[in-house]
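Every protein chain but one is kept in place in this view of the complex.
Let's turn to chain A:
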């Protein structure tokens, strides 16, 4: 089942002569439960694509359709609600909220929903992430791996259908890198989630169901991918 689709997606920065085309007519679709790795050189448009898929930026033209809904036809408010229900973000530099504890950071999207929340699920998730002992700690008191696990917890808490991860292991050592990847793959399998991940790490890309490559804002289809 197709969960995400882009139609002629374009993103330009600047105007007239200074115009930079960050994405050019990207047409791309992802099936539910699929793990897609996006690779490309720095400045190729990976992050722009990721932001557009996640609904945090606005395209210059084209559409992003998730679960049959054209997300950019929605209002800003609706889009925010859509994001917290359907999409889980994971960033390279974790972006945890420094004033909230581990548990609170994880629960935040749920709390934004004004839901009392499923405490059992929260506990289960923290157990899975190995954060039970650290639940009361502030981000500044956590190691990098723990911080990223917290961020993953936050991305998973509302059981979103799509997880967008922007180099989630970029700041981690190899041991932590492996742990995080195991967690992510385990989670998407368990909850039948779709994972779209930007990465430089070829070992990770190999684990993906599919690898797409971006060069100068143009998405190269799998058959165009040069063998690594």
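Here is the rule we go by: a residue touches a chain if its C-beta (ideal position, glycine included) is under 8 Å from a C-beta of that chain, and two chains touch if they have at least 3 such contacts; residues count from 1.
The rule is simple: contacts and distances are computed from a predicted model.
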| item | value |
| --- | --- |
| Undisplayed chain, where the name is taken from the UniProt record, one of "histidine kinase", "ABC transporter permease", "Dihydroorotate dehydrogenase" or "PTS system N-acetylgalactosamine-specific IID component" | "ABC transporter permease" |
| Contact with the hidden chain (one of A:65, A:80, A:128 or A:218) | A:80 |
| Sites on chain A contacted by the missing partner chain, in the whole complex | 47-48, 51, 54, 56-58, 76-77, 80-85, 87-89, 91-93, 95-101, 108-109, 111-112, 114, 138, 140-141, 154-155, 158, 166-167 |
